[in-house]
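Of the protein chains in this complex, all but one are displayed in their positions.
Going by the order they are written in, the chains are A, B and C; count residues from 1 in each one.
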Amino acid sequence: MVSEVNLKLKEKQQGRVLENRGRLLVKCPDKPGIVSVLSTFLHNHGSNIIESSQYSSDPENGTFFIRIEFHCENLLVKRAQLEEDFAEIAANHSMDFHFAYSNERMRSAIYVSKEPHCLMELLWEWQNGDLDTDIVVVISNHEEARPLVESLGIPFHYIPANKEIRKQVEAEQIRLMDEYNVDLLILARYMQILTPDFVRHFENRIINIHHSFLPAFIGAGPYERAFERGVKLIGATSHYVTNDLDEGPIIEQDVERVDHRNDVIDLKKIGRQIERRVLARAVKWHLENRIIVEGNKTIVFH
Amino acid sequence: MVSEVNLKLKEKQQGRVLENRGRLLVKCPDKPGIVSVLSTFLHNHGSNIIESSQYSSDPENGTFFIRIEFHCENLLVKRAQLEEDFAEIAANHSMDFHFAYSNERMRSAIYVSKEPHCLMELLWEWQNGDLDTDIVVVISNHEEARPLVESLGIPFHYIPANKEIRKQVEAEQIRLMDEYNVDLLILARYMQILTPDFVRHFENRIINIHHSFLPAFIGAGPYERAFERGVKLIGATSHYVTNDLDEGPIIEQDVERVDHRNDVIDLKKIGRQIERRVLARAVKWHLENRIIVEGNKTIVFH
Amino acid sequence: MVSEVNLKLKEKQQGRVLENRGRLLVKCPDKPGIVSVLSTFLHNHGSNIIESSQYSSDPENGTFFIRIEFHCENLLVKRAQLEEDFAEIAANHSMDFHFAYSNERMRSAIYVSKEPHCLMELLWEWQNGDLDTDIVVVISNHEEARPLVESLGIPFHYIPANKEIRKQVEAEQIRLMDEYNVDLLILARYMQILTPDFVRHFENRIINIHHSFLPAFIGAGPYERAFERGVKLIGATSHYVTNDLDEGPIIEQDVERVDHRNDVIDLKKIGRQIERRVLARAVKWHLENRIIVEGNKTIVFH
Partner (left out) sequence: MVSEVNLKLKEKQQGRVLENRGRLLVKCPDKPGIVSVLSTFLHNHGSNIIESSQYSSDPENGTFFIRIEFHCENLLVKRAQLEEDFAEIAANHSMDFHFAYSNERMRSAIYVSKEPHCLMELLWEWQNGDLDTDIVVVISNHEEARPLVESLGIPFHYIPANKEIRKQVEAEQIRLMDEYNVDLLILARYMQILTPDFVRHFENRIINIHHSFLPAFIGAGPYERAFERGVKLIGATSHYVTNDLDEGPIIEQDVERVDHRNDVIDLKKIGRQIERRVLARAVKWHLENRIIVEGNKTIVFH
């Protein structure tokens, strides 16, 4: 009982603390003194750095990336001033930057086709309090997931889709994303190809799970082809969606061991286990603003 | 002290028991009663089954594979009769088969170029008593490994190699393999391409380590390309060499996690750790007759 | 679409084949010829061995264990004769044995307290067709899980429990196990201690998940103690329940990496992920008759 009580207390405490948590992501040309500039700025604005991770692509003439998580009393009140003041610093140092606030949860839409395992994993993690997001809508080109989704009070939109009606489908989807004010699109085994227009509209905001250990078995039927090739490990890859199909920046990958006894059906079952945990991790890191996309790669600050 | 003594005793005991150990590998069309035929045959020849592993590609009309490890008093004496009698059974059931005897250790040759890590791992495992083989010769197109190899009393042959003189080089290598009566060729980071003639000469008897998680990054510069692609796991693959470069039957694969902080040099270092353990495992399983090649795949009876 | 259709077809096909699948588990004193006896018996009864795994604790004077999976046309019809005939062989060779038939699914009861993650995982795997069992009843000393369980059409029994009323509680539980004709009891984070009488009543038929990498942190508060000790890996263990609390035969264990940044709440979250997959694996192996208990250990034929 004691530990249960402690857990509750701690969560409440975290809730309170988190109200005043902010995250600052910065990308800029590397030069001496940037950490000093940023940390001094935050200190002068009453913010205490809780966690900080940085990376420089090259100590000389490289690009500098930093993610700072900070605590600031009355952050909601001070926030506008903070951002206004920071804009000046950013201009001086050619910084790309982004502020995120723990009390502003990202709004996520999940896209799913027939296979529900990734959707279920995300809903599970979300119910458990492990995904810090509001799942505001589920979109599917099949009706199967409706009962599960609606039983959790989440709106479900059935939008049949195929190659011929892609444009209308995407127009409707974009309309819904706007209506629900969606920040992140999660393709949880959504088996439709997206047009370049759609992808551009949500740049670095669409996360896909690919049922293969990329770049092996790009394209269709990866488990069938893994079986044919006789591989001893199969994997899955989560990545941001770009217009190079299956080629977007990789966020996370994982594998499991298989052997000669496993047929294609086994590989798919094992694969589903990998897919659901790989996608859930990628989504979690995105929600915690732990990922910076740089070219065709990601920097993930664990 | 007690455990040391026990260890010694156990090893001696194993040594004694192993003198009378045999292994029978069979591949044949699947049909009812094969296990009965085999086990009855062995029992009638005074052999006790110690370990047995089987696999059927398809219960109906498939191919049946079995590996049986057995113990038989005075096996060396009975062996000729055993094989002679088995030939009849094999003919009746269209069996491909192979007998191996624990007192006849396979004779291995290691091929290496400049990078010594896989060679060192194999020599280490061998000194430790973990590789049940006689390493009878090391072949290299560089001189670097000579001192290490010769310090262990193993003959070292330096055979410079390049594209132009490939035929002469391979002729000399085949001559040496014959002279040393070699059963298994281990390419421990040997960076020369082998001709179809050479490969055919040692069918399913050349094991290579490929510095990539096949089938991703086939060909040259896999770590450079893994870096470019921004993968989150890198791997290595051991496989039998066929004339499809990098496409032979996969024996074993493994991976390690990497991240954005790792440059190409890091990937190579991490890769070397994977390569050495993946190659050592594959060689060990081959020496224990645990691998059956079937088409472009392997059946590995662990 | 094609793969979906293939999947369905394959499953149906499997369904058909599986109707005539049997499993035979045998334990007996090791002596030469046992495999021959068993395989000849099965062959003479029209059965084809599909998979066979064996283990001998010691080639001389040891105990022999074997699991054979076989296919037999009209198995349901022949089954009585098969068992009757086998009884004679078993007597001759002092065999303990057990026949199981694929068309007779085991009947499972799940016990749960407040934490639902293991229950949810089992229900998920079961819905997915990955747990070959009938989940016939869920027992809990809390009401929380009722909606989920009943939404799947599974009877849910709320039986409040505590130290004082343990005897009555267990009497009621035994009555229910009889009523539902339960083969396997799965303690999916059921936080009540069982009496020796109860445990004896279901010998080797109660699987528990222990939230620790046994034998480290036996007893209460394992995550708290793992945190105090500063371990770098945490784990979970599934085991058969015996009257040595937390000391029953281990079926499966797994671990995940943690570090100094993880507080007790994190450890519990990570631990839940391990617990659910470790329990699911153990249950799956039990349902496939892959486990033989020998003393305080398990032999698991993967």
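Definition applied: a contact is a pair of C-beta atoms (placed from the backbone, for glycine too) under 8 Å apart; a residue touches a chain by one contact, two chains touch by 3 or more.
The model shown is predicted, which means the values in this text are computed figures rather than measured ones.
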Among the options C:186, C:199, C:214 or C:264, the absent chain makes contact with C:214
Which listed residue, C:55, C:70, C:86 or C:202, touches the chain dropped from view?
C:55
Residue numbers in chain C that touch the chain omitted from display:
55, 213-217, 229-233, 235, 249-255, 259-261, 296-300, 302
Since one chain has been left out of the picture, which residues of chain A touch it in the full complex?
17, 31-33, 35-36, 39-40, 42-43, 46-54, 56, 59, 71
Of the residues in chain B, which ones touch the absent chain?
3, 6-7, 10-11, 117, 120, 124, 128, 130, 151, 221, 224, 263-265, 268-269, 272
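In this section, only the chains that are shown with their structure count from here on.
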Roughly how far is chain B from chain C, going centre to centre by Cα mean, in whole Å?
36
Going by the contact rule already set, what residues in chain C reach two or more other chains?
none
